[in-house]
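Beneath this line is the structure, given in structure tokens, with notes to follow.
For this view, one protein chain was removed and the others were kept in their places.
Per-chain numbering from 1; labels A, B, C and D assigned in written order.
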Amino acid sequence: MYLPDGYTTLDKISENDDYAVYDLFFGPNHPGMHGNFGYVLDMVGTEILRVRPNAGQLHRGFEKAMENKLWAQNLSLIPRVCVPDPDPNEVAYCQAVEAILGVEIPRRARYIRSIVLEMSRLGSFLMGMGGVGGALGHYSTMYLMMIDRDLILDLFEALTGGRVYHIYNIPGGVRRDIPDGWTDKLLELCDRLESKLPEWDRLLYENPVVQDRLGGLGYISAEEAMSSGITGPSLRACGVKADVRIDTPYAAYDEIEINSKLSEGGDALARAVQVRLDFEEAVNIIRRLVKQLPDGDYKLDLGNISKLRVPKGDAYSKVEASKGEFGYYVVSDGGLKPYRVSVRGPSMPAGMYLCHKHLRGMKIDDVAVWMASFAICPPDIDR
Amino acid sequence: MEMDNLYLANLREEKQNMWGGLVNYFRKRSMWMLYYCTGCGAIELPPTMTSRYDMERLGMGPMATPRQADLLLITGYLSVKTLKRVIWSYEQMQEPKYVVGFGSCPINGGIYWDAYPVINHLEAFIPVDMSIAGCMPRPQAIIDAFEKLMGEIQEGKAIGYKRYEKHYDWYKKNQDAVLGRTEAVLKPWNDPFASNPSVDELMALEKGESNV
Amino acid sequence: MNAYALLGIKLIGVSFGSMAVGLLFMGLGRKVTARIQRRMGPPFYQSFIDVIKCFTKTSITHNFVMDLGIIMALGGLIATAFFIPFANFSILGSSSVVIVLYLMSIGYLGMAMGVSASGNPNATIGISRALALMMGYEIPFVMVIMAMLITYNSSDLLTYAVAQSNGIGSWHIWKYPLGFIAVEIAFQAMVGEAPYDHMIAPAEIASGPMVELSGKYLGIGFLLHAVQLYVETGLIVNLFLGGASSWYVMLVKMFAVYFTTLSINAVMARYRIEQGIRHLWIWAGSFGLLQLIYTRIWG
Amino acid sequence: MSDNILARAGKMHGDKIECREKYKAQLEIKTHRDYVLNLLTWLKSERYVHLSFMSCIDWIEENEFELVWHVFSYESKNHILVKTRLNREKPWMHTAINIWPHVQPYEQEIHEMFGVYFPGNPDLSGLFLHNWLDLPPLRKDFIAKDYSLALYTTDALGLTPPFDDIDIVEITAEESRDGE
Partner (left out) sequence: MTSNMLPFIVIAPVLLGLLMLSMPKRLNWWIFFLLNIVLAGVIFTLKSKGAMSFTFQWTLFGTGKVVQKLGVTPLGWFFLAISSAATLLFSMFSLDFNDKKHSTAIAPLWLMLVGATNGIFLSQDWISFFISWELMSWTSLFIIGHGKTSSFKAGIYYYALSFFGTMAMMAGIWLLFHRTGSWEISSGVLKTAQDLSSHRGFALTVLSLFTVAFLAKSALFPFHMWPQMAHAEAPDDFSAYLSGIMIKYGVYGLLLFIVPVFALTPRGTIKSISGVPWPMYILAVMSALTSVIGTVMAIFTNDMKKLMAWSTVANVGYIGVGLATGTSLGYAAAMFHTVNHMMFKGGIFASLAAVKYRTGEREMHRLGGLAYVMPITFFTFLLGIIAAAGIPPLSGFNSKWMIFQALFEKKMVFVATALFFASTGAFLYLFRGLHTIFLGQLSPRFRNVKEAPPLMSLSMIVLMILMLAAGIFPGLVTGRFNDILVAAGLNPIKTTLYSMTGSTTSINSTLVASVFALAVGVVFFLFVIGGRKRRVKMMDNYTCGEDPLDWNVGPDRYHYGYDFYQPIKGLFSWMPLGVVEKGYNALGRFMERLGNLVTSISADGTRLGWSFVLGVILIIVIGVVK
């Protein structure tokens, strides 16, 4: 069993007296667990002595399955890697393929991709914020935020034909152009979401109970967060200005202003607030994107895409998903199918490594909140 | 093998019981589902449960443990590891209990039909009372399925649990075939490092090989 | 002998009546919560359906202690319900608040015993939380009751209810305002609504004590909550809201108390257990103590 | 390439490494297995603090595994792919757990999926798979379709239900549903 450093009084108790330790199963069939994942917690009293992560219930062998499917067929597989936030997967995969092909996609396609990515981010953030509420027993936030997430899904449906899995991005651009009047609806939705923010603030972020619960929970320093693979809002909550959209611009982000604010503190409260700040900024980014949306082609003509052959080579492409850096490392041997696709999900470092460090000594009360604050999404751990 | 039709037997039985219809009414109006996201279809459950589609108006709600739940939702594909837990949970549920499969994956494997960790036929392991088409099924489809299931409960047709009880041996055999394997399916793997050698030992070994 | 038989029949009526009232409140409460969350919610009779369904299901038991405990739990709470004056009428003729407080404990003890006999640590954690929380709310509650007790020199709930029957101005809310605040905070914890829903806490300990209850055990668990609602709202109404002269006024007042609790519940998160108890001691406790000091010295 | 890392790497490590710039801000350094940890340590000291993840590629025709560490610097914004090749017969690699502790689950996964052994990693038990006795599944010589058809199909399970009130959709191994 893997144990990080540090010897606590709990260890002492458990060494002296084996019967002081008992086990609690936290997941997979547990309301506090986000998805099909599990921790087996060795407990002393109500404090956690040791954690045994129990991954793999969502393992579908994506990386193997992608090797057996055509380049274009894989597009239907990849959104399923991370269910609440599917579009970053599509974009990352397509970008990697485009990089190996050495093509540059049209400007309009890049903008549309950005819009889709930001919408996906909004939906995922709503789910994440609601998840924090749910983990704290504050179900009203979850119920109310889910309404707005559904409105986003409606727009997705209008754009792509799918509610959850869009399969919208293809190598060379996007599948179809934006329909007429869609952007107006999008802007309306942006206004609605922005007008909702004060209500959510009152319900969740300014709620004294929530502040008491989240404050100081699961603290991680900036240095430690950087060197243990934490990315995305969780890293920004430590005060590190790290954002793939800025660091390694992709899609239309090199042409768009991103004023992401940082919440400092590095604890669960800071992470929750960071999601809220990013949410606000994502709404603004969508407005800017729609405003600057250029005309032109929405995709590159790559011929019959199901007969696509990608030259020998490899490329890593990463995208700022709602939970952090989503990356696809694609290797091609020049054939009709990928030789290897390797996926970097943002949840692995927190869900499989930091849990050992953070959950030790934590009370059982806080496990679900801790998971929600790191936005641990089991599908991208298991793949 | 003798075939039997539990539907007809159950219908005959229910007709004799004057309270049957009333009991079925209470059962259908109060279905509690197990809070278990077995797969990606669970992403459409929050919208179904929450304010927009509001499952609770049908008397349905999530329940934390299998002891309390009536309804097991297999939300999408089922990896072998999850299958074990699903069966464990299903057997802990109290009768009457119903199983609903989401999407095509529980029916025939769906998009994962050739994936090594995902089973293809849920019906071989636990009885399924209702399947919903689509990947993933929309909230409307889910609610529609629930209403259909309610109809079946009222008519006494949702009797998967009776089938499971009666043909437990058959289900158990299938479960064991997948979960309790003792032999490799294709080609067994011999781990060359099964003895957990240390770095020094490995280095020494390699040096020896290169010298030879 | 005949009088005793009649009383027995009446008491059986009260026991089913209290369950029905509690279930009705639970159903209405779910509707209220649903409306706060901007949705339809279940029909108001949903709780009845749920409970009856639970009784038609098969269930499991781990051992005889589980059966004994669960029966003792509901039995204890129903016995408590006999002592709650309903619409200024006490069926047993006496309704000492000390009996109510202590008799309620047997329900809790039975519940605790039954669920921890199931051998699930989740249930035990839930129970240990519930008991710990009891330390938090019982003390402020008792302090306020004691303030009334020294005013009236009687521990009979009926005395308090009758003393407030001269219109809304004579309600104890005005006479013991600090005490009312303390009791309202404590009440939130007594019925286990957020921010004091530690006992259930699905996201932490997967519904705590209910974890191993199935079928009729769960049904009895629901009835337990129903009778608990009846007893505790009835207690508050008799203590502070002037009792009632007729049964419907009583029901409306009782539901009003529950409604307040639910509204707070719907917009609150859950404290950590030690935060919850500290919060109860600091707020409910200090209000209760101030009320007691005030009443003892100037009252 | 703001920090000129390739030039400095060449100067520092000489002929032990082989590096090139693949794409904009994406570099590649190839090195020998026993030199990887030195290189990674040096990179971390050069503020390449972020290890994105590590992956493994099965080059079955060359009878080699390729391990790739993805390293990123928040200062220079460069992404470096550190690559090394292992013998496919007895693949083992030094663990990087002392440089980046969160590499542990990645190594555990690669051990499970490819059979690459990481001496020094404290936990190499199975992570994702249940009761796995076959070849590590991501190796190219493991055919997932054959496995699935041999284990999960109706005829593999002997799926003739003893009741006739439901239909089971039959899929047999003969029915070809290959994606090609």
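Throughout what follows, a contact is a pair of C-beta atoms (placed from the backbone, for glycine too) under 8 Å apart; a residue touches a chain by one contact, two chains touch by 3 or more.
The shown structure was predicted, so the numbers you read here are calculated from the model rather than taken from an experiment.
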Which chains here touch the chain that is missing from view? A, B, C
Please identify which residue in C:G76, C:G179, C:G192 or C:G243 touches the non-displayed chain. C:G76
Touching the hidden chain in the complete assembly: which of B:Y36, B:Y77 or B:Y161 does that? B:Y36
Hey, which subunit A residues sit against the chain that's not shown? 13, 17-23, 25-30, 33, 38, 40, 43-47, 52, 54, 363, 365
For subunit C, which positions touch the chain that isn't shown here? 8, 11-12, 15-16, 54-65, 67, 70-72, 74-76, 78-79, 82, 92, 94, 96, 98-99, 102-103, 105-106, 108-109, 112-113, 116-122, 124-125, 127-129, 131-132, 134-135, 138-139, 142-143, 146-147, 149-150, 153-156, 206, 211-212, 215-216, 219-220, 223, 272-274, 277-278, 281, 292, 296
Residues of subunit B in contact with the chain that isn't shown? 36, 65-67, 84-86, 88-89, 92
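Heads up, the rule we're going with is that only the chains that are shown with their structure count from here on.
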Centroid-based (C-alpha) most distant chain relative to subunit A: C
Just how far, in Å, is the C-alpha centre of subunit B from the one of subunit A? 27
Counting only residues that touch at least 2 other chains, which ones in subunit D make the list? 128-130, 137, 142, 144-145
Do you know which subunit B residues sit against two or more other chains? 35, 50-52, 64-65, 79, 81, 114-118
One finds touching chains in the pairs A-B, A-C, A-D, B-C, B-D
Touching residues of subunit C toward subunit B in the complex: what are they? 30, 34, 37-43, 46, 49-50, 52-53, 56-60, 202, 206-207, 210-215, 218
Which bits of subunit B are touching subunit C when the two form their complex? 23, 26-27, 29-30, 35, 50-52, 54, 56-59, 63-65, 67-68, 70, 94-96
Which subunit D residues qualify as touching subunit B in the complex? 89-90, 92, 94, 115, 117, 119-120, 128-131, 133-137, 142-154, 156-166, 168-169, 171, 177
